[in-house]
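Here the complex is missing a single protein chain, while all its other protein chains stay put.
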Amino acid sequence: MNCFGTLYRTTIFGESHGIEIGAVIDGCPAGIPLCEDDFIPDLDRRRSGTRGTTPRKESDLPAIVSGVFNGFTTGAPITVLFKNENVLSNDYKNLITHPRPGHADFVAQVKYKGFTDYRGGGHFSGRITLGVVASGVIAKKILEKENINIQASILNIGGENDKNRFSEIIEDALRNRNSIGGTIECKASGIPIGLGEPFFNSVESLISHAIFAIPAVRGIEFGDGFKAAFQKGSEHNDLIADRNGKTVTNHAGGINGGITNGNDIIFRIAVKPTSSISSPQMTFNTETQKIEELVIKGRHDACIALRVPVIVEAMTALVLADLSLIHKK
Amino acid sequence: MNCFGTLYRTTIFGESHGIEIGAVIDGCPAGIPLCEDDFIPDLDRRRSGTRGTTPRKESDLPAIVSGVFNGFTTGAPITVLFKNENVLSNDYKNLITHPRPGHADFVAQVKYKGFTDYRGGGHFSGRITLGVVASGVIAKKILEKENINIQASILNIGGENDKNRFSEIIEDALRNRNSIGGTIECKASGIPIGLGEPFFNSVESLISHAIFAIPAVRGIEFGDGFKAAFQKGSEHNDLIADRNGKTVTNHAGGINGGITNGNDIIFRIAVKPTSSISSPQMTFNTETQKIEELVIKGRHDACIALRVPVIVEAMTALVLADLSLIHKK
Amino acid sequence: MNCFGTLYRTTIFGESHGIEIGAVIDGCPAGIPLCEDDFIPDLDRRRSGTRGTTPRKESDLPAIVSGVFNGFTTGAPITVLFKNENVLSNDYKNLITHPRPGHADFVAQVKYKGFTDYRGGGHFSGRITLGVVASGVIAKKILEKENINIQASILNIGGENDKNRFSEIIEDALRNRNSIGGTIECKASGIPIGLGEPFFNSVESLISHAIFAIPAVRGIEFGDGFKAAFQKGSEHNDLIADRNGKTVTNHAGGINGGITNGNDIIFRIAVKPTSSISSPQMTFNTETQKIEELVIKGRHDACIALRVPVIVEAMTALVLADLSLIHKK
Partner (left out) sequence: MNCFGTLYRTTIFGESHGIEIGAVIDGCPAGIPLCEDDFIPDLDRRRSGTRGTTPRKESDLPAIVSGVFNGFTTGAPITVLFKNENVLSNDYKNLITHPRPGHADFVAQVKYKGFTDYRGGGHFSGRITLGVVASGVIAKKILEKENINIQASILNIGGENDKNRFSEIIEDALRNRNSIGGTIECKASGIPIGLGEPFFNSVESLISHAIFAIPAVRGIEFGDGFKAAFQKGSEHNDLIADRNGKTVTNHAGGINGGITNGNDIIFRIAVKPTSSISSPQMTFNTETQKIEELVIKGRHDACIALRVPVIVEAMTALVLADLSLIHKK
């Protein structure tokens, strides 16, 4: 289901080359100032346009068509729409018979019995995250009132940690008609003690649920993450230092027993290299039933990770806004 | 909420030192043979009892009190109960004022305004996973009919990959009154193409949601996981080799675009070292408001990771049984 | 939450005088033929335009902006949008201070702290049921494949059962600047045995949940309904007559123990008279804090019941399509 959240609920819809993409955001409290311009900064971060990101240019102008009146949210569901304009659907015709390796083309054809909209990846396109970013902007406004702040940034791309060398790495990938992955870190600060529930609605459960909804994510770790498997209890435990629960270290990433402990929530995610690369690959021709060479046309990101931080922030905001509203009960 | 699943839904309840622990499992189809003995093998794996696991001995005998008639499931909710017997609650009295570092003691006191059952960790205890394992046994029976099989095992503990050296590592931790973490790998085979939904109900979203409900999990990665962030598209993409979607490699861990692709689902998780260690630690005394030494009594696992594989299997089975039932619509 | 359904889920949004109204319909199977024209007959029934219904004229042309490709549903969420065109918002300005008796004006102002869109009832307008009718059309197509058919019609209006006298009754109400209520009966046939669940997801629970989402509904009864309270068991029980569960009578309205029994589902609902009447009424002026006369401007239905049957069908279709998809698991 294309729907997420308990009290703050986001429903996303659309296709890469469909008419409109968007989101319905339900459960936003009344009285929050909101206009189309508020979405622009985060949409700009998502759109990117720098080297290494897709040459498809979309204005991505959001239209609020419900839930806002006289510049404030009304408490009714907010609908934000985006038109698809720069569509070159012919590039994708060969993908019906030649599913791209690493892409959802094949599973989509099977799952939806051949009725899937294959153009530009259809509903599986990363373009659908436009609606997520829009909902994230609203969620951040809810969190702002609680002094909760979320920031995600690239740690490394293509195995390179030195930001000065990123453009070099990207040019290299472009030259080789290949793609590269990356790692992103997200930090949420100003977190109160007590968000989340033990077990099934642990903060990690909800954040990871949202994060793995982002295409191309392969892993997530909180606090020390996978390193914790190599540590001793005496190394990993965070000493509680004051009545507000502040800890001297933050190996736990701000969460104990599934509940926020008042320290920063910290997690990292792995983004795989874009599956659509322009160098030739072999794939199974579903018509001839033979393995054949595929050359992918269309416009793709050489390093999709570059555009992911703002989506990570949005997903985290969706979860924290929901938990924050629940927490007040 | 202590509830998980759409058509196959598990509700868990109980406390470490409460009267009974258990689960209500709703949505199980009628006609599946089920008796108390069916739970024993997986409960035994969870109980362990080997060196490095808690000396608390519980018989953990399951009682089915609803949903089964004449040896078969009836379609009504199945309730499985476990009695707590071997309870030494006095060991925990000092934790009211001295929250254990790395444990949920502190957040539980704050979140539940001092009313939490602190004995043995209360509802935050890993003991609550008894109900998860019980539900997992039933879910595995549903999956068996679809020829889906799930297996999880320890990859390493305390940084050691050589299974021959595990007992050595554990003895070392016990001698030092410390604890160690570990890594677990899970593989689900016999998976049809098409389980899961794009975005919010991606297979990774649902599995990670369930897995992070297991206490002490710090990270999860699918397929190549975090390594994928360092790869190129040409390295990571899996070539589709036949009409059934079988791929030559499985870097994707059996999932594309959130949907199963017919190959094995593969993921790994990081388990942190048990937070309750018996060597002295410093903590914040919430009464005196000073940092003081804490010596944790009670009985704890030196390496909780040893008992986690069967819980990982259970959580994975919960997700796949649910998706499998939904898939038939 | 403006969201309903488990596997077939409808999210509605919009305001009476907002930019667009619509619905996102998630969980529709792929491969169902669908185009804008398919919505017209039911939208026409909802729009009406006959005497006794609002003089506001809207073209109500649906636009499918996602989830349909080459004339078939794709399995991705379907979004249907309607533009508001014939908007006279000035008529409603006095309602900010003068809440209409029997209307949501007052509760909306309080609940949403003064930020509600008051124009034409805002999100509380019956106009939002456009999205419900659209979703109902799709649900009916799902049910058609199962040979399930739903039909609702007016039993009486203003206490009059004789359809020949309806226009007379309506003219009378219009002349008196008043409004009248009505009763509607709905019958669903072709129902298989076994839809629904005992207790919380009984068929009556789900249908009544959906039906009371229609503005102005005051009651619902299944089978013999309130008359059953006056009957004896020997009168009310339906004799089962064959192996398919067909009963000689249908006092139960096709449901036993919350589960469909293979006979027609039959229920009736009461629709209250439209609260917005044009004859003067007294109300509480929230500014002056005094009781004052209110004359309602704007365009309203003298007998909203006339437009409700198609919405009742849609709501019933939403429930039965969902149960039908769940039933196949």
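The chains carry the letters A, B and C, assigned in the order they are written, with residues numbered from 1 in each.
Quick note on the criterion: contacts are C-beta pairs under 8 Å (C-beta built on N, C-alpha and C of every residue); 3 or more make two chains touch, one makes a residue touch a chain.
Everything numeric in this text was worked out from a predicted model, so none of it was measured.
In the complete complex, the residue from C:70, C:164 or C:234 that touches the missing chain is C:234. When the whole complex is considered, the residue among C:76, C:130, C:143 or C:271 that touches the unshown chain is C:271.
When the full complex is taken into account, the listed residue touching the unshown chain is A:76, out of A:76, A:108 or A:152. Those residues of chain C that touch the chain absent from the view are 1-4, 12, 99-104, 106-108, 110-111, 123-124, 128, 156, 158-159, 173, 176, 178-183, 193-194, 197-202, 204-206, 208-213, 215, 217-243, 245, 247, 251-253, 256-261, 270-277, 279, 281-284, 286, 289, 291, 305. Against the chain not shown here, chain A presents residues 6-7, 29, 76, 198, 325-326, 328-329. Within the entire complex, the positions of chain B that touch the omitted partner chain are 1-3, 9, 11-15, 18-22, 24, 26-27, 30-31, 63-67, 69, 72-79, 81, 111-117, 119, 122-123.
Here is the rule we use: only the chains that are shown with their structure count from here on.
Top contact pair of chains, counted by C-beta pairs, is A-B. Using the average of C-alpha coordinates as each chain's centre, B ends up farthest from chain C. Among the chains in view, A has its Cα centre nearest the centre of the complete protein Cα set. Taking each chain's centre as the average of its CA atoms, chain B and chain C sit 44 Å apart.
In chain C, the residues that reach two or more other chains under the touch definition are 76.
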